[in-house]
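First the structure, which I've put down as structure tokens, then a few questions once you've had a look.
All protein chains but one are shown in place.
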Amino acid sequence: MDPDRYKKLASKYEAKRPVLQNCIRAFWTGGLICVIGQAVSYFFIFFFDFTEQTVGNPTVAFMVFLSMLLTGFGIYDRLGQFAGAGSAVPVTGFGNAVISAAIEHRTEGFVLGVGGNMFKLAGSVILFGVFSAFIVALIKSLF
Amino acid sequence: MKKMALAILLLAGCAPEHDGTALIETANPDAVQLDGHQDGLAEKIKKEADSTESIYDTAVVKGKKELLVAYKVRHLDRFKMKDIEKDLTKRIEKITGKDVDVVVSSDYKIFLEAVRLKEDMEADLMSEKEADKRLSEIIKLKKEMT
């Protein structure tokens, strides 16, 4: 197949990407994960000494824990195929990126495999998060 | 969604003697005054806080030195929660004067704890002194940032 024809063919299939359907799926799965997060944080507020102000940390930690279980049993990856950004954007998606990389590379050993590859996917999120936060906070504290 | 919240609270319902309905519905607890005076200051402050348009539920506990005003904000006004807090603090400090340490909070947890304190007082589970101590603990909790 010559390159021109391939491009045409490729763009034909590209255009068929069901954007609306993807968005609806992302919306309700992402929303649902947030509702679970909300329920978890009310649980922590009700039973433990956390306020709305401080409940964020334990909630996130618990969600990442859930993400570990779902990733380990291969459920989160299947969810990801269905939900797209709906499962990638919540913090559980961040957890999934770290945990699946860790599990995937364990055969290469714990130092070079797990340690070296853990942040292969999530590293850019940390990098850009930290760097942009640094710039923003620097500007903010100067003015 | 209501059912889900109820299910969570039913799970939570095992917590002894408190039913926790203060989280889902308007509790409107009476003001509590622990400083030994009968001047009705706490009630006066509760009325003042209740008169705010964005606020629909308040709990007031007046200790020896500290005054706690916990309140719930109408949901669509939660965007401007910081302004409401500032405004309310100013108005309450005008009533109490300078000797009282005024703490206002829109946090559900603080509201819940204030209601629990009032319920325990009414059930005679603790003396005024203990209640005052617990008030300080609640205020300490409120000031935690992380």
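List of remarks:
For reference, chains read A and B in written order, and residue numbers begin at 1 within each chain.
Definition applied: a residue touches a chain if its C-beta (ideal position, glycine included) is under 8 Å from a C-beta of that chain, and two chains touch if they have at least 3 such contacts.
Here is the rule we use: contacts and distances are computed from a predicted model.
A chain of the complex is left out here; the name its UniProt entry carries, from "LacI family transcriptional regulator", "Aspartyl/glutamyl-tRNA(Asn/Gln) amidotransferase subunit B", "ABC transporter permease" or "Stage V sporulation protein AE", is "Stage V sporulation protein AE". Seen from chain A, the chain kept out of the figure touches residues 17, 19, 22-23, 26-35, 37-42, 52, 56-61, 63-65, 67-68, 71-74, 77, 84-86, 88-95, 98-99, 101-107, 110, 114, 118, 121-122, 124-130, 132-142.
Chain B meets the missing chain through residues 1-2, 4-5, 23-24, 75, 78-82, 108, 145-146.
Just so we're on the same page, only the chains that are shown with their structure count from here on.
Look at where the CA atoms of chain A average out and do the same for chain B: the two points lie 37 Å apart. Against chain B, in their complex, chain A makes its touches with residues 35, 39, 42-43, 45-47, 49-55, 57.
Residues of chain B touching chain A in their complex: 1, 4-5, 8-9, 12, 15, 20, 23, 107-110, 112, 141-142, 144-146.
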